[in-house]
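With one protein chain held back, the other chains of the complex are shown just where they sit.
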């Protein structure tokens, strides 16, 4: 069991939302092809080192930075804060936590000004910024819409060994839990946390960490997600589809998981629910409930549990991993020692598709 | 020109969102048929005097109260606030404004506790509450979903003679403008304002007021709205469709306007955009732009401009109207003296369907 | 009352389906912009005189020919027949009817071989062909799909003064009526007739004729039609939307009517029903039923009733019109002497939107 992360006396920065991810990719052209030509993200700006992309309804400079580098990894999970003063708060908050903190008045990426980056207590590279270049919101530009149009960045998902420890720290940072997965013994396998009033801005998934599980973009409707799958088939890239499409139990969203050319996981997501009331009810799922991760009981492929992207420290080196010591969700739900059920009280418990494939 | 409403020194209550409307209806059974059997809202509780209804994803007691009464009118526009202490703030804020203020520890409707109601500076009956009974959120109950399922209450829309005056007061109350309609002379015809990060929790529409223009519920997808129209056709109630379905210019939402048995207007609405950033760009539309209210240029029927519901004071009497003295949107856009355009620089200006119908 | 058209002793050609329309357009580039850049039809072939277009799921050379010419008109309504021998049958059938008949072994358009064109008894230029060039069916090419993708040609719609006379002739040609609009006195205002098992391959609409009312293309889903409207708005071409989108009573299809740069009317259409059984029930609608043409009771704009495209004879001259002497549908349903109802037995009859616009 790791040491708890103390609650700082400092006021945390007022985080508005998950705003962008900086991804290091090993083949910039291949990644550009995937995110621009296949997924249809809009290029705000690009050069030989990086491509700055945004979703349809975004008015800030970017939601995703693809930066060429030697190792596929995540350089930053970036959050927008409410005021410039929140950068001071971020510095104080993380300094008190004993974290490495850097501030650059000119920002770390094009289009973003004064920024704070930290190596947070879980080992993740978090960025906080307010100052950002505004660009055209393409909402009404239906002439550039594609059938699978990505309209918003929705959330991050992070892999960390001790989920309750991570949740407590994120609550100190001002996030609120909306849903989680537990077992009867009280082990927490994953938790979803939000600032904006959706199910999450980020989630903590139990596993060896720090790693990035996925970054998620929203579409307007379910058929938009199906259109992405259909297009991947037409391009003979269907093996980019890792899991789904399906309906989540957790969040109730319709989803799809893709793997980009470096193996970074991208979720396409639509139609979770409003969570903005102060007393929004937390939904806790039983880890053995086979509908918790796919409401239709369709299998979660093992790679979805095991694979995730490295994250970088502020010098650009890959962060070492700490192993999870709690039970793994995969082990307790499928395989020799685990089980899942469709109906809790059924005498027969078993994973729907068994070990057949 | 009316006197400006002064900005109170008191801190306004922290409004979370538009939460429910209390409607007085003259035939409770006819209204119940419309909202429950036709539109599929879910009954939380009912008695001989009132029906309490909620949308699919709601966890508070109700989003709509239908109360039997002699005159079809609106008894309350109710907002959820963040904490119990915000009720004290509401009392102080409106008392300073010289408004009539009432507080009932037991609430005004079933399911809601301590509440403040005011006759606001514009003459509207506003309610603020925190304490509320939680009920089952039906999000995952797909076995009760209908093809036209209403999933959330989205916003109110109010008619008031002097829009800038109303906006200034609402900004003092903590609302932010997201979009508005103006003309080249600076007249403001309507403005949309939000607390939750959507295009609005309420809008101010220029006209004789105070009156209620509409209350809006959201669906998940566009086909859900079409299903409502189709069902009204099957029930031979298509004359309940006043306007639409269509795509708004303002808000970019897909919409439909219905009239209930008393003529109260209900909007069905889906897919506006995220507005939660502090510097969210305001969109200003030209009143002569024929795509501002319907992106496809389809006509706005005159009744949509002229009709609205009376509102009640705290004694249950209908509030008298103050006439709009600014130009009316209908007059400047259609008819003998008005005009609209599809392309601003076209030499020919004209309303698409003209006076032909 | 016109003379009935005699039933030929000759066996009619076995028509498979409405296959393509040849449109004369006055500005080829403007028309190409509309059909290709806006509507997304696929170019099979083009030169300075003509553009040959097909829908996504088509495997024959074209569904629409745009040909440059001095007068916007229709040069051919072309039907595919089952065998080459059906061309001989077409010659015999129309020769017996006393019609002008031409046959060209090399066809009238690129991509089509041996063809018969006639000036039919109603004055329309009908073509029959079997021999046609096969091209790639783009069904699986999701990488070229647009949000408003047109997947099939569905039907033609023709204006003719005496509908029962036209229907009798079309039945002799092997078509079957699926739906019609009549009044209590037995006047027929329109009739829908099919060869393929959908509601129609062509319809006869009462009015001064011969004229072409519209040509229709299908989409897969309703949101595809909405996407076309949204795109027209983005391009500031919303005035190309003449009527809809809406739900038809007749055919039950979801629809949209557009006007191309020459005023030719194009319908976008989806989800009518299977009619292929020999005893498929005919649906007859009351002309006064306000839901017959729009299930939601939304208004049919007058231009939809009054405007239509000229058709050409086999020399390329515009066919003169014969006036309708039966009642006009517009006159009996709207305006001073007409009426429509939402519920047949209501005492109050009236057009929903009245004469207000």
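Read from first to last, the chains carry the letters A, B and C; within each, the first residue is number 1.
Going forward, a residue touches a chain if its C-beta (ideal position, glycine included) is under 8 Å from a C-beta of that chain, and two chains touch if they have at least 3 such contacts.
Worth saying up front: this structure is predicted, and the values here are computed from it rather than measured.
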| item | value |
| --- | --- |
| Candidates C:184, C:279, C:315 or C:345 - the one touching the absent chain | C:279 |
| Which of B:233, B:249 or B:299 contacts the chain that the document leaves out | B:233 |
| Chain not shown: contacting residue from A:145, A:165, A:200 or A:222 | A:222 |
| Missing-chain contacts mapped onto subunit C | 16-17, 57, 59-60, 80, 82-83, 130, 134, 137, 139-140, 151-152, 196-197, 220-222, 249, 252, 271, 273-274, 276-281, 295 |
| For subunit B, the residues touching the chain missing from this view | 140-143, 145-147, 149, 221, 223, 227, 230-231, 233-235 |
| Subunit A, residues in touch with the chain not shown (by the definition above) | 221-223, 226, 229-230, 232-233, 236-239, 241, 245, 247, 249, 254, 290-291, 295-299, 301-303, 334, 342-343, 352-353, 355-357 |
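Everything below uses one rule, namely that only the chains that are shown with their structure count from here on.
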| item | value |
| --- | --- |
| Rotational angle, Cα trace of subunit B fitted to subunit C, multiple of 5° | 180 |
| Chain whose averaged C-alpha position falls nearest the assembly-wide average | B |
| Most distant chain from subunit C by Cα centroid | A |
| Gap in Å, rounded to a whole number, between the CA centres of subunit C and subunit A | 50 |
| CA centroid of subunit B to CA centroid of subunit C, Å | 42 |
| Inter-chain centre distance, subunit A versus subunit B - centres from mean C-alpha coordinates, in Å | 35 |
| Junction residues of subunit B, two or more chains touched | 221-222, 249, 295 |
